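Missing here: one protein chain of the complex. Every other protein chain is in place.
Entry: chain A
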Amino acid sequence: MKHIVRNKFSLSLIAGMLSLAACTNQLNVEPVNTIDAGAAVATSGDVEALLVGAYDALGTTDVYGGNLQRDAELLGDNGEIFFDGTFVAPDEIFRKSMLVNNSQSSETWLDSYRTINIANNVLANLDVVTSGIRDRVEGEAKFIRGSLFFELVRVYGKAWGDGTPASNPGIPLILTPTTEITEEANVSRNSVAEVYAQAIQDLTDAEAKLPAANGFFATKAAAAGMLSRIYMMQERYADAANAATRVINSGRYSLVAAGDVFDLRVNQNGFNTAEDIFAIQITDQDGVNSLNTFYGAAEFGGRGDILIEDAHLDLYEADDLRGTLFYEGDNGGIYTSKWLNQYGNIKVMRLAEMYLTRAEANFRTNASVGASPAEDINLIRVRAGLAPVSAANLTLAGILSERRLELAFEGHLIHDLKRTKSNVGSLPYNSPKLIFPIPQREMDANANLQQNEGY
């Protein structure tokens, strides 16, 4: 029997060793190029990395990487450009005949909320951030979140001036980070008024907490500038003029020479000019300038999809230096030079807009906050090589026309048309065709959402 006993012992030994090895480490292999979400945010450095992630998400093509701006121009166009591309989604937007399954509608929705979720992750973890930089981090996250609430509500909701904002459906306000999927993920749309209020609150907080200088990241002035846009949409002209004045008076930005406003180099990393208040950073390693993709000719790295028509070129006065910001592509089409450099930055907001905004707001309220409307308009006109206009000859139409020419193809068109209640071709400003559908895919996934009129 001795023989048997020895065998028993060796067996249990083997069994023990195997099980031990098993329990300790066999199945707990860790991913390497990604990290476990549970372990992601523990230190101040983690939150700062997350904030960089939020900027990266903000700069993706479907958000401020260009498609948001491109679609504002396509949707607002009435014969000044022509969409010659093969992509279905922008073509539907250009023809004002979007379908509920328009892929851009769901991409804009997803990538914006993806960015908002990262910002919410930052805001939920402010307590681990070093106190010296906590305000800045909070301000940047709120700038990103507030800006996107504003962008989304004006893309997916009725214009502020159309009906009752307090009852018009806006977009869902998501203020906490997503950690797991529960029934609460099936959110409803907040009203347009609620979304505007949240955006204003976020951006007001951001302006208070952001520093005046912050590299290429969001600054106090960027938040103030974004607020001026919101106030303009709400026709709160005095507030808009004040916000624009805060940017102008910060003294950190200045108008550059007409030829230096846009990056006319080719294939070189982008940079911010003295005029840029906030811009998405593009390099040859990182980021895609989607405006170049669609507005740029093939020889400059674009698809050459958006051709500029004579109807637009004819708007410029003979000496207008801005009228020279066009070129003929190898295929014979006319393209804008604003997005020539495929690695150039995307200007989300620049100082010229602030002068134009203040001029319009002051003109409408018959005020001269900061400067008179004529003074502001003439800064822009003179830089473009044009003769100044006298205060007596200045009209609202003139201010709006100046705004159109200065900011063409930079993503303002449909929003300016809506707030001025102007038609887009034969469509009235409040046509349901000028509002994106809530993506069908989202309607399928979330029964609590209400579809927009006309879809």
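Note that in this section a residue touches a chain if its C-beta (ideal position, glycine included) is under 8 Å from a C-beta of that chain, and two chains touch if they have at least 3 such contacts; residues count from 1.
As a working rule, contacts and distances are computed from a predicted model.
Between the listed names "TonB-dependent receptor", "Phosphonate C-P lyase system protein PhnK", "Cytochrome c oxidase subunit 1" or "ABC transporter substrate-binding protein", the UniProt record for the complex's undisplayed chain reads "TonB-dependent receptor". Here one chain is not drawn; of A:F83, A:W109, A:Y237 or A:Y335, the residue touching it is A:W109.
Of the candidate positions A:T130, A:N186 or A:Q450, contact with the unshown chain belongs to A:N186.
Seen from chain A, the chain kept out of the figure touches residues 1, 3-4, 7-8, 10-12, 14-15, 18-23, 26-29, 31-38, 40, 46, 48-57, 59, 106, 109-110, 113-118, 120-121, 172, 174, 177-181, 185-187, 216, 281-287, 301, 439, 441-442, 444-446.
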